[in-house]
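What you see is the complex with one protein chain gone and the rest in place.
Note that the chains are named A, B and C in the order they appear, and that numbering of residues resets to 1 at the start of each chain.
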Amino acid sequence: MGNTGDKEQNKLSRRDLIKGVIAGGAAVSSASYLFRASTLLGQATRGAGERLLTINVNGQLRRADVMRQETLAWTLRHKLGLTGTKLGCDRAECGSCTVLIDDVPYYACSVLTHTVRERKVLTVEGLASPEGKLHPVQQGVIDEQGFQCAFCMPGFLMASVGFLKTNPNPTRSELAQGLSGNLCRCQDYDKILTAMMRGAANMREASRA
Amino acid sequence: MPKDTKPAEPAARVYGPGHKLIGKDYETADLYAKVTGVAKYAEDYHADGMLYCKLLLSPLPHARVKHLDVRQALAIPGVKAILTADELPPPADTLTDNGTVIRANPKSEKALTMEPLYQGEPILAVAAVDEFTAAEAIEKIRIDFEPLPFVIDPLDTLRPGGPNPRTDGNIWVQTPAPQAAAGSRPPGPPPPTIGVLKWTEADFADAKEGRLPMGKTPDEWSYGDLQAGFQNAALVLDETFVTPDTSHQTLETRSAMAYWQNGKIYVHTGTQSTAQTVPAIGRWLNIDPSQVVLISEYTGGGFGSKITGGVTLVIPALLSRKANAPVMMRISREEETFIGRARPSMLGRMKAGFSKDGRIIALDMFVIANNGPYDAVGDSPSSGRIVSLLYQPQAMRWRGATLLTNTPPRSAQSSPGGMQGIVIMEPVIAKAARKLGLDQVAIRRINCPEGKASFGPVSQGKRPYATSAFLKEALDRGAEQFKWAERVARTPKRIGSKVRGVGVSLSCYVGGTVGFDGILIIKPNGRVSILSGIGNLGTESVIDVHRVAAEVLGVPWEKCDITWGDSSKNLPFTCVSGGSQTTHAMTRAAHATAMDARRKLQELAAKKLGGKPENYDVANERVFRKGGAGMTLAQAANYAIQLGGIYDGHEVSPDLNKVTKASVAAIAGQGLIAAAKDKYPRDGATFSYVASFAEVEVDVETGKYYIVDFLASADVGSVIHPRALGGQVLGRSILGIGHAIGQKWVFDPRYGAMLSTRFSQSKPPTILDVPVNMQWAALDIPDPETPVGARGVGEPPVGGGCASILNALSDALGDEIFRRSPVNADTILTSLEAGRPMQHPLMAHI
Amino acid sequence: MDFLKWAISPWGQRVPIHIAWFLIWVAVIAGFLFFIVHATYLRYFAKPKEFQSSGSPLIAARIPEHVPRHSLTARLFHWIMAASMFTLLFTAFLPKVGMPFDWVTYHWIAGSVLTVSILFHIVHASFFMDFWSIWPDKIDLRDAFRRTLRFLGKPEPPPDKFAKYPLENKLYHAAIMAAGLSLVVTGVFMMFRVRTIFFPRNPYLFSDMTWGMMYVLHGLAGVGLIALIMVHVYFGLRPEKRPITKSMIFGWMSRDFYLKEHDPQRWPVESPISSPASKGEAPEGLRDAG
Partner (left out) sequence: MAVIRDVMPAFDLFQPSSIADAQKLLQQQGSDGWVLAGGMDSFDWLKDRIKKPKVVVDLSGIAELKGIRSTAEGIEIGAMTTLTEVVEHPLIKEKFKLLADAAELVASPQIRNQGTIGGNVSQDARCWYYRAGWPCYRAGGNICYADTPEGRNREHAILYADRCVAVNPSDTAPALIALDAKFVIRGPKGERAIDAEDYFIGPDIDITSLHVLRPGDLLTAIRIPSTWAGAQFYFEKVRDRNVWDFPLLNVASAMVVSNGGIERIRIAVNGAAARPLRLRVVEDAVRGKPANAATGESAGKLAVQGAVPLQFNAYKIPLMRNLVKRAIGGVAEATWTS
């Protein structure tokens, strides 16, 4: 699948993957009897009951069976097949799992899925237009060959897109501040910053057009 | 924090004059998938019925499992299998290409163990329907340990009567290979065994002054007259310096997913070499490599820690067989800290004699590397060779030992040994320059290697030498671009509590190997399909090197398709992407392959259209006679299939590696197939060089400092892909900078337990720890000993990144502040307060 | 129910770290239950004490009006010990039952005072007092047996009168000694874990398991002490024991009480007039008895 002309194939494999995930989800739910079912049934408080959630991800309403202790990163990756969101540390220490919730960057590893029920989640998969046109910040990466191994890239992209919503015309220093919650271990910070600055310029250009 | 008002990037650089592709920026084939999030790393795969596995790690640094009871764990519904060390297959011997058997070492690391040799070593693994169940199961396992003596600090095991990290000793001993029986092939060397190295109390007496004690070492070499050198020296310095242990901390951990299908094991994991991880997996599982399929399209960083994946990947493979289902082993960040490899800390002592003008006339180098419990890393010997090349001492002795300890296993990390050697040496040179009243650039210029510079001891009658070195040019160019002279002359150095300092460092490392293969297919549709066995770990060499083939063939890049990342896709024998070999080794292989294609095209054209092959030229997707008839590549491909034999891969050159031969056999008939081994001559060993410059601003009231500016000026031969190169030059510089500004391991000595298991504790640099505008430059002078002129770049900037910061700090604060790295507020402030270095350099893991 | 609090040591070993704090309440409740049971027994069921007659009026005549019982030194020791023990108990357990305050310094200082006073007491009692007077002797055991049988209605001769200390006192002393010594010994070692003026800290003096057992022993002895002291105070306040309580304050008991409860042969007290003068500066009546 590491072929140049292979974008179509990637899409196909994602569909396959989602099929697999639904089966996997069933396995998870069947195993859940191991854990304490709600011992406080009858509580009037919201959230004590249902596990089947509808979440708004990338503009789509997605249903998933979500354990109470499940993080958004886990749900996205293992229940919804959105593996673009990476887990680098699972401890809010690397930023690879950054997603936008109501346009604000969060570490998806440190958000319980049950708490985003009525909010809009945007992941790296939702950045490009449905027709496949890249988001200007994504285009900035292409333009500048930003990033090396790119495991951190989805997180950086989301942090950047989130930050640029509040400051569309940042200096390099300001943007670096905005991206300072994301770690790159290839330490390609200089090129990343260049790519993200380019992305910001692309965005301004796009909004002018 | 200093405000950065410097303008952005310098004017666009032009590289690769006369080339269409080489030296030009382009969009790599993997970038779209990466940027859209569809690029799949090992952990992103999912298979129907997939189980998850979790590891039970040793809480002790050295112990024996006394009692193990897994019944309660197995009784939990959803727990499918438990794998323990006794179920691991014995590791297989290796048969090298020339038929030598390298025997597997029974004392080497295995995926699981009942005698853990470091805290965090995996003992067993549980596969269950999900991670929650697996975790519950592990908590139900009863396990008792018998604690055994342990060692965290290598000096402790050297003390008379000190504890040994392994029951049989503290050091690897290589016994010589037995003589070959007459007429038979030479047997491989026996596996190294473990011996004991202890020093005397007298050896340690010296340590009381904060200097590294120097007892006997197993390894030693020298050249020149050391004694005479010291006698003639105008200045002799004797300095101790200690570098930190640092985890590789690839952002992607060594997660792996595996399943069996039709008798083959399919493994998804990150690796630094698609081609060479296959035989490694075969060895670990004791099966034939032909039964192994490795899928590794994207690897989230390697830096030396995933050279052929990680041995732990056998866990999901074996659990998968046991439970008869695919198994995903997600490695957590904490687990990665334990099993994910690290650079060994090095304790070094340098006695250096300088002439009045700063030339190093004698150098006595002594190093101890903290190896962890398993296979020896080569950092210690490598440090000696790199220092001898980089500073060209007229006489030199190197002594070194690699001590075993009960700390996580080490492996090569970008510039293994080179980084430590440079970081131990550079402060000595900086101090000498101050003592001798010399400029820091000037003293480095006078010691700089040039041309076919020699290094290391005499071997087979003469000292080995480099293919080329243009470090002087890189230093000069860097000094100019960094405005070195201006910065040095600037006054005042101190305003209020802020002091500025500038530092420069030389740096180099191995820049390439030779002798690997390439395969490309000119398809009947006229497209060129290139097969790449290189790991895709982010440097882009997986794709970049093939620009050379397209350039040679005159094929537009858009017509080339690169296949990588799946060992079932008939990849050639390729180097591992470690030690900065890939760009050099694989541009040579790509060049050889393209030349093979070119020759075949010429022959095909001559056969079809008449004339001599050499009358034909290849360009613009055609092979043609000058000003006359020709055929398109598509036509040539069809003709190749028609002719068969050597043209479509049914016959291959005997030079090729067996892996390549097997791949060619599998694709024979698909078009014009070119497959060649790099047999280009090379006179010398390949190295790349960097001159690094840094300016820091220190607040002497808080001990806090900022890096104001940084520049790395590189001599890496011809530039292939400027943006990727820039990313590597600065990226690896920052890796080195991390060693100066904060990365470390901290252990509790009482329990031998690592305390710095989180990023907030081990402190990898963030984007705000480096200047927002870093600069790099590359000379783009071709190396004369390789057809494309390109050398590797990954490792060379690392040592300079670290040492330039340290030198800038000592320029700002004086020589008597620190004797170890990283250097932080605590070191600076306590030393400034006391007026002398307060941190004991030899105390490990603070 | 776990009577101990367990933890996982850094090496994954299950080690006890201290007692479960609910045992504090167990001890307090046990103490109160004892009051109730004992008071009820005395009020409704107990028969008057009966002793074998002992001594002759001749002896009685030689008994001083104020029978010296506790020397000033002994009393000082008792009250210092009492003060330090109360301090120790309150500083130990109040924070555990929801009244947090800065207790450690008071606790180790009180503990040091207690340790020193107990050391003094051991030396003093061994060499300057009748060491054996506090230990049950054969007669005590025989009488305990007799009393039990008589209580059960068996025809047994009545027990002798007491020596200096009734058996209950002796047993109490033994119990408090066991608890106190456990506390003192473990407490002294525990001082290695905090900053005191005595020795350099060394929290790694023992293994995790040994330290754990030490904390458990300290805790068990501590809660044991709660019950013991409650019982002690209870007896000290009981009307029929007041003469004994008073003797701990003033140093003497009345001749009547002496003759009623104590056997002059087992606890010979001679009139100061007829007794041989002993060396020492202390007034005769306050000389260490026996």
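Criterion: contacts are C-beta pairs under 8 Å (C-beta built on N, C-alpha and C of every residue); 3 or more make two chains touch, one makes a residue touch a chain.
Just so it is clear, the structure is predicted and the values come from calculations on it, not from any experiment.
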Neighbouring shown chains of the undisplayed chain, as defined at the top: A, B, C
Contacting the left-out chain in the complete assembly, out of B:P749, B:P784, B:G814 or B:P837: B:P749
Selected from B:H248, B:K763, B:R791 or B:R820 as touching the chain missing from the view: B:K763
Touch criterion as defined above, residue of B:T175, B:Q261 or B:S497 at the omitted chain: B:S497
Residues from subunit B at the interface with the omitted partner, ascending: 1, 3, 54, 56-57, 59, 131-132, 134-136, 138-143, 332-335, 483, 486-487, 490, 495-498, 500, 697, 701-704, 706, 742, 746-750, 753, 755-757, 759-761, 763, 765-769, 824-827, 829-830, 832-833, 838, 845-846
Residue numbers in subunit A that touch the chain omitted from display: 32, 34-36, 38-40, 43-48, 67-71, 90-93, 95, 98, 104-107, 109-112, 114-115, 159, 163, 177-178, 180-181
Hidden partner chain, residues of subunit C it touches: 5, 7-10, 12, 14-15, 17-18, 95, 100-104, 190, 193-194, 201-204, 211-212, 215
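Heads up, the rule we're going with is that only the chains that are shown with their structure count from here on.
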Separation of mean Cα positions, subunit C and subunit B [Å, integer]: 72
Gap in Å, rounded to a whole number, between the CA centres of subunit B and subunit A: 31
Centre-of-Cα separation between subunit C and subunit A, whole angstrom: 70
Multi-chain contact residues (two or more partners), subunit B: none
Partner subunit C, residues of subunit B touching it in the complex: 59-60, 63, 143, 145, 147, 748, 750-751, 753
Subunit A-touching residues of subunit B, taken from the complex the two chains share: 3-4, 8-9, 25, 27-41, 43-50, 76-78, 128-130, 132-133, 136, 248-253, 297-303, 330, 332-333, 536-540, 560-566, 721, 723-724, 726-728, 730-735, 738, 758-760, 764-768, 770, 772-774
Interface residues, subunit C side, partner subunit B - complex: 10-13, 204
